[in-house]
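All protein chains but one are shown in place.
Here the chain labels run A and B in written order, and each chain numbers its own residues starting at 1.
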Amino acid sequence: MLGNCIENVRKNVPLVHNITNYVTVNDVANVLLACGGSPIMSDEPEDVEDITGICGGLNINIGTLNKSSIEGMYRAGRKANELGHIVLLDPVGAGASALRTNTALGLMNEIAFSAIRGNISEIKTLALGSGTTKGVDADLADAVTEESLESAVIFAKEFAKKTGSLIAITGAIDLVADADRCYVIRNGRPEMGRITGTGCQLSGMMTAFLVANPDARLEAAAAAVCAMGLAGEIGWSGMQDGDGNATYRNRIIDAIYNMDGQILDKGARYEIR
Amino acid sequence: MLGNCIENVRKNVPLVHNITNYVTVNDVANVLLACGGSPIMSDEPEDVEDITGICGGLNINIGTLNKSSIEGMYRAGRKANELGHIVLLDPVGAGASALRTNTALGLMNEIAFSAIRGNISEIKTLALGSGTTKGVDADLADAVTEESLESAVIFAKEFAKKTGSLIAITGAIDLVADADRCYVIRNGRPEMGRITGTGCQLSGMMTAFLVANPDARLEAAAAAVCAMGLAGEIGWSGMQDGDGNATYRNRIIDAIYNMDGQILDKGARYEIR
Partner (left out) sequence: MLGNCIENVRKNVPLVHNITNYVTVNDVANVLLACGGSPIMSDEPEDVEDITGICGGLNINIGTLNKSSIEGMYRAGRKANELGHIVLLDPVGAGASALRTNTALGLMNEIAFSAIRGNISEIKTLALGSGTTKGVDADLADAVTEESLESAVIFAKEFAKKTGSLIAITGAIDLVADADRCYVIRNGRPEMGRITGTGCQLSGMMTAFLVANPDARLEAAAAAVCAMGLAGEIGWSGMQDGDGNATYRNRIIDAIYNMDGQILDKGARYEIR
């Protein structure tokens, strides 16, 4: 089932417009190419509407926002809404600064997001209007664990209902929810946190999965999360003596490049609640 | 013959000023170092003239242009013209947005480019003043094939004559033309399109080749195209089970690092029309 979602990406080659941070942008582009999509980056306000117009989806990531790119996010988001395109928000560092929190909340007020993907601290910040975030990583006190899982699932569904967006909360356990159903996903490895940008890569890839699977959006978002986590497992299994996070980064993107529907279906570990 | 061109880069270590996009800029810097050049990046309007002044060539790439960097492109381009430096234009996404098309055309009006390198859709956009571009990739309808080759060669020569620039059109078959002669190059692999930025890397490298070979510019531009394609072939030959586009990216830059004149002469596949 989830395997179809990646096959559809490879079949449809969705063009994804990314307004994303300059830290991990190269990896976002390469993972989009790896999964079968096609990336284009543009943040200049006078450029973004045209670019969004030729794409199927828009990935907004506030990781290194600035005044000009924030205006670009609003313009591109509105245009994508007009065109009925997929729009995803990755609220990097929401809770870590007023500008990030306010930008994410402001965007949510004006733009209908198909999906919002972040760590638990970022998503809680959006839900509560404030929060504590340790930089761009989740606060340990917020972490989704087996103990807090049931309440986290309820939280994710409720926030999905309130926002009308798919909510993807990633961490040791990943949640992908709409108002009614929540995928609880246990793919991935803790060492992925030692690479910059696996979250940003996932947001780019999830946008492509959503564009290519218009009739199964929740499944598509869950498939993207499973694919990223599974790539982390496959990549880790190939690690040799002396390899570290730089090599691991490459192996994860390589694993996406080589992933087909069968591999994803076999490796995806999830339950639906 | 072409082999001399890369040897001259290694001998002269040309310093190349790049105003380029933030997606692929790291790879551009590393491929410039790999081929024997030395990169410096600067796009701030108040910085670019000094930086261009100490360099031998300027590589302008509009992949993630913004208002400030556009001003930087004009200022640096004018200064480079004054100094008689090599200036190359990579019109990424021309045809995909009005701002990109207009910026590329505007730069061509004010600045004399030594070379313009893009895919066929981008170059057609510049030649015709409009075009269709699928994002940053060429439109399939435009592709240079064995059937359309003869007319594409004529087009490239005519556009070179009209602009006074070397014209490099890269794709499955690559063309590098001045008004009289056109290199038709058949190096490379289709999988290079699954890596972000091989075109941007080529533009950076071509600038270095042009700077280091002032008396053989057409040959230098063709040598850079052959070198990049050949690196794609060499890199691919080293791919192992499980490798994908992230590893391939590294192998291509590694192949440039290890390429000498003999390897290039032996591997270059081209004819002159």
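The definition used in the following text is that contacts are C-beta pairs under 8 Å (C-beta built on N, C-alpha and C of every residue); 3 or more make two chains touch, one makes a residue touch a chain.
Since the structure is predicted, the reported quantities are computational estimates derived from the model, not experimental observations.
Student: Of A:5, A:65 or A:167, which sits in contact with the chain we cannot see?
Tutor: Only one of A:5, A:65 or A:167 touches the chain omitted from view, namely A:65.
Student: One chain isn't shown here. Among A:3, A:45, A:77 or A:93, which residue touches it?
Tutor: Within the whole complex, the residue contacting the unshown chain is A:93.
Student: Of B:62, B:202 or B:253, which sits in contact with the chain we cannot see?
Tutor: Touches the omitted chain: B:253.
Student: Return the single residue from A:1, A:128, A:246 or A:272 that touches the missing chain.
Tutor: Result: among the candidates, A:246 touches the missing chain.
Student: Just the residue numbers, please: which parts of subunit B touch the chain that's not shown?
Tutor: 15, 22, 25-26, 29-30, 33-34, 38-44, 46-47, 50-51, 54-55, 68, 234, 238, 249-258
Student: Please identify, in ascending order, the residues of subunit A that touch the omitted chain?
Tutor: 21-24, 26-27, 63-67, 93, 96-100, 134-137, 194-197, 242-247, 249-250
Here, only the chains that are shown with their structure count from here on.
Student: Rounded to the nearest whole Å, what is the centre-to-centre distance of subunit A and subunit B, using the mean of the C-alpha atoms as each centre?
Tutor: Centres of subunit A and subunit B (C-alpha means) sit 33 Å apart.
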